[in-house]
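I have a structure here, written as structure tokens, and I will follow up with some questions on it.
With one protein chain withheld, the remaining protein chains of the complex are depicted in position.
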Amino acid sequence: MTGAAFTPNEMMVVAAARELAGRRVCFVGVGLPNIAVNLAKRTVAPDLELVYEAGVFGARPARLPLSIGDPTIVTGATAAVSMFELFAFYLQGGLIDVGFLGAAQIDRFGNINTTVIGPYDNPTVRLPGSGGACEIAINAREVFVIMRQSARSFVEEIDFRTSPGNLGGAGAAATRRRQGWLGRGPTVVITDLGVYRFDTDGEMRLELLHPGATLEQVRASIGWEVRVADGVMATPAPTPEELRLLREELDPGGVYLR
Amino acid sequence: MTGAAFTPNEMMVVAAARELAGRRVCFVGVGLPNIAVNLAKRTVAPDLELVYEAGVFGARPARLPLSIGDPTIVTGATAAVSMFELFAFYLQGGLIDVGFLGAAQIDRFGNINTTVIGPYDNPTVRLPGSGGACEIAINAREVFVIMRQSARSFVEEIDFRTSPGNLGGAGAAATRRRQGWLGRGPTVVITDLGVYRFDTDGEMRLELLHPGATLEQVRASIGWEVRVADGVMATPAPTPEELRLLREELDPGGVYLR
Amino acid sequence: MTTSKVASMHDAIAELVRDGDTVAIEGFTHLISFAAGHEIIRQGRRDLTLARLTPDLVYDQMVAAGVARKLVFSWLGNPGVGGLHAIRRRIEAADQTDGDSAALDRLELEEYSHFGMVARYTAGAANLPFFPLRSYFETDLPVANPLIRPISSPYGDEVVYAVPPLKPDVTIVHAQRASAGGDTQVWGLLGCQKEAAFAADRVIVVVEEVVDERVVRADPNRTLIPGLVVDAVVIEPWGAHPSYVQGSYDRDNAFYLDWDAISRDEERLQGWLREWVHDLDGRAAYLEKLGVERLATLRPGSAPSGSVDYGEYR
Partner (left out) sequence: MTTSKVASMHDAIAELVRDGDTVAIEGFTHLISFAAGHEIIRQGRRDLTLARLTPDLVYDQMVAAGVARKLVFSWLGNPGVGGLHAIRRRIEAADQTDGDSAALDRLELEEYSHFGMVARYTAGAANLPFFPLRSYFETDLPVANPLIRPISSPYGDEVVYAVPPLKPDVTIVHAQRASAGGDTQVWGLLGCQKEAAFAADRVIVVVEEVVDERVVRADPNRTLIPGLVVDAVVIEPWGAHPSYVQGSYDRDNAFYLDWDAISRDEERLQGWLREWVHDLDGRAAYLEKLGVERLATLRPGSAPSGSVDYGEYR
């Protein structure tokens, strides 16, 4: 145990940022992905090209963008283009290595719901909807998911499939191929408790457990019997430099990671 | 008879320019249309917006453009856009009042050939092809044709239909409507001998005879029995100002109108 | 030579926006015409279909004010903050108990993805009967919205999806500058304003400033929308507040955060509408009420683009 030197949210964002090492082009989603990608750019992936669905390629934000359409993502960027061009040529054209998504609900196969809780026509909670998520999930070469986990969010069955993951499991790769998708779907899920990857049959499996988190917490916050890797490892704790960047540069007000 | 105060080519271009009075947005084709439209802009239609398929809206060429992609059409224009945008939004989107076309062959219904003389697979003469002409003929609200007339160019049957006019005649309007075309097709043909408009059954009819030209010349240079309007009128001769503009400003070298 | 299209916001909205219209106030996070949205509320338009990728605060306000019966959209939220509560109350079950006379009218929804909406405007602008795209495979979106339909390629056996054209009755965009004739230039995020404008029957451009036509013609590649498709030019500096204008002002994030609290409470929200929309006669009064000090904090530093040479060819 590391005491309270960092919060679970900080650990989640740090773990997510580290996953971007070696990746070249990342499509940045709103919220937590935004912070994780901006941290990666300052640490493990300085040459990472940030793509924002608002129509920006090669962003160099001078501050943490307030939203995915912040003016700071435009000033100093390589290119600011129409959304048609961004979605048609960059994303659908197959130039995005990693699409980074958040979610309200996810199932064991990495299918994602950001549309409604409850029935579509009379929902208990109306969520934002797809935005660009459905096309990111289909067209990005791989998809990273970042979200806090709870029994309400990691569910046996999602209420609405906004963004396809590994569909029903084993047959997903064949379906993607047959339908001509460019992406191979979700490859990693990063939560406030750990990091999951996907087995060959398309189901997620816990690979890393964050310092301070327990397997009991993990199981209690997942709505199915979760797979755990043999010899699950501990996530290395955030380094002082990672924490400094988060706290002093990216989220000085503690708005996102409090 | 006016003597040799002006050439048939000059008369043709002047007559074409005058047809643009009252028109707002004109899609300018290569060659003679280019001169006619630039003359109109300096005379009967100063507010005419010139659209070049190269991607220019609202051109203000400071000299006669050498081609439809001359740099002088860009400098000082309202907008320089991609060809996708020009063809998709301006032309196919229905914003062009007049499309101005030349042709190698035309039939009595205003169908145009700019592709081949002889069979397509083994042509006697290989012409330029469609360029933007086929889509101009379909999408511009109306089409003006400008071409020198001869028995080789005004033919009973064209060798290849590059750009549709009034098709087989009477049924053309119905076909255009049924297929959802925005344009109503050719409305005027201007030659070195006269000016033709179209009857309700889609066939062209001589309306104006240029000074110096005779009905015999007209008949001898058309490959079908041409319709002549009752009381065909004489085209007013070019004014001194029109001739001055052509000779001193638009074609000072006499390259096009010699 | 060109006729001026400059009009007051009052007159532009009075003349060009009609009850029952499909209205698109476009601009992706940037250049959102709050000024036009407020004027539509003030003039009491009804039964509008509001189209926009990201409804944002301006549509939350318009829905709360009762001008809309339907939303056409792809992402419903307060960007970087949370939900749009007035809109959610017109959708969610707890506020929508059928037969409950206290319930608000349910808002009709027509939902796509971002690329789906962009493709719809593109089809509208290009007069195409549909636009093909590789979204929606294996999702529930075509079930929720049967206007998202499969289409077979005429080459090989591939199947992709199609969306239908979107042709708003009125598109309203905010821009940095335009000529009096409506030739409009934008820099920064371009969103889908061009497509939404070309697709529309009528177009209102609201600008930070009107410039001489020569300024526009000096840089023709910067022109986003030609005056040819513009019906009115409204001069309304700060008209996009609390959203932002690249190079002119920043997003007023404090307001985006405040709105979350205001909009959670229907009564408080209606009070805000009274105070900031109905009781004011236009944008000038809004800005005065907001105060110059607040606006001053939103000014960015300078980051000039530099100039290029188009060459004079005579």
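Note that the chains take the letters A, B and C in the order they are written out, and that residue 1 is the start of every chain.
As a working rule, a residue touches a chain if its C-beta (ideal position, glycine included) is under 8 Å from a C-beta of that chain, and two chains touch if they have at least 3 such contacts.
All of these numbers come straight from a predicted model, not from anything done at the bench.
One of B:75, B:105 or B:191 touches the chain omitted from the figure, and that residue is B:75.
Across the entire complex, the residue among B:15, B:50 or B:88 in touch with the chain not shown is B:88. Those residues of chain A that touch the chain absent from the view are 25, 46-47, 49, 56-58, 60, 62-63, 70-72, 74-81, 85, 88-89, 92-95, 139, 180, 182.
Listed for chain B, the residues touching the missing chain in the whole complex are 30-31, 53-56, 66-71, 74-76, 80-84, 87-88, 91-92, 115, 118, 120, 122-135, 138-139, 160-164, 167, 175, 179-181.
Where chain C meets the omitted chain, the residues involved are 127-134, 147, 149-151, 153-156, 158, 160, 162, 164, 176, 185, 187-188, 190, 215, 218-219, 221-222, 246-248, 250, 300-314.
We take it that only the chains that are shown with their structure count from here on.
Distances from each chain's CA mean to the overall CA mean are smallest for chain C. Taking each chain's centre as the mean of its C-alpha atoms, chain A lies 28 Å from chain C.
Taking each chain's centre as the mean of its C-alpha atoms, chain B lies 41 Å from chain C. If you average the Cα atoms of chain A and of chain B, the two centres end up 58 Å apart. Contacts with at least two other chains are made by no residue of chain A. Touching two or more other chains at once are residues 122, 194-195 of chain C.
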